[in-house]
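Shown next, in structure tokens, is the structure this report addresses.
Omission of a single protein chain aside, the complex is shown with its protein chains in their original locations.
Moving on to chain A:
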Amino acid sequence: MNATAVALSMDAVVAGKARERVLLGEVHSVFRRVLNVVTQQDQLVAFAAATVDDAPWTIRVDVDGWCRHQVEAGTPAVVTAQGATFGATSVKFAKPRLWYAKDVPLILDRTELAARARLLDDLLAAHGVPGGMQGNTSDPFQAAVSIRLRQGQTALTQALRRNDAEAARKAAEGLVGLGPGLTPAGDDFLTGLALVAAQPGSRATSFPRLTGKILARTTLLSAVTLCEAANGRARESLLDLLRRLLEPGGGTGLADAVARVAAIGHTSGTDLLSGVAAGLHLESEMRGSV
């Protein structure tokens, strides 16, 4: 299908990289609403439909999806400062809005953080889906994964609580790549937790550095997502939730924000929320121990 689409918004980091050099690569994967391009430098650039939120390494485009575009994995792709081309589809960058991942400082006290964490637990119970971190599945493979996820979660939070960096690294290693999906449940949980730990004011100082060795244990898409979260960068719906959760005076519109995140993927949203909730509990507890 012949198409020229227009970028609506793009991660400022991608815009900067494309200004520095032409990014050459190929289409890595095509989903209903997201088309990923992997560059020769192993960067993954996502071209998302207009209905998808902003995110690291993502360019939102005025399309409703990619199914009609007949672009296949392996198609050569090029991203320049002016636009991108893959197969018969071109995306023009005509001054799109630049998106920045804004920090969400952890300025609440211990009691308030604990209250917000419990609030998120409640919302998660209402909006979360079974499987992944939530367990409660009859599928033997998923059930076995869930047991390991819970073990990994416990091991990691305990290690972080006692500031045991080596144990935290081992526990994280046991979670990365665990789960059937493209972003495995263990990674999604870690992403939520890493995002909280990366915010200014976090006490989780022994959260492991997500090095290449750890990231090599999962899919490229998940590795990129994890790596960005560890730098405080995540999709806007997740940052928006965190902002609402941590704003002084009580979060507004929290239920809707949780529902938006819970709707990501199959269990991914629920697993991300589990990670954020675990992170908030941890931050609260670590403030008590000072």
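Points worth noting:
What we mean here is this: contacts are C-beta pairs under 8 Å (C-beta built on N, C-alpha and C of every residue); 3 or more make two chains touch, one makes a residue touch a chain; residues count from 1.
In this section, contacts and distances are computed from a predicted model.
This figure omits one chain of the complex; the name its UniProt record holds, of "ABC transporter permease", "CO or xanthine dehydrogenase, Mo-binding subunit", "Gfo/Idh/MocA family oxidoreductase" or "Acyl-CoA synthetase FdrA", is "Acyl-CoA synthetase FdrA". From the options A:8, A:24, A:50 or A:155, the residue with contact to the chain not on display is A:24. The chain that is not drawn here is touched, among residues A:92, A:110 or A:243, by A:92.
For chain A, the residues in touch with the chain missing from this view are 1-4, 22, 24, 28-29, 31-32, 34, 40, 67-68, 70, 73, 75-78, 80-83, 85-90, 92, 139-141, 144-145, 148, 174-184, 186, 216-221, 265-268.
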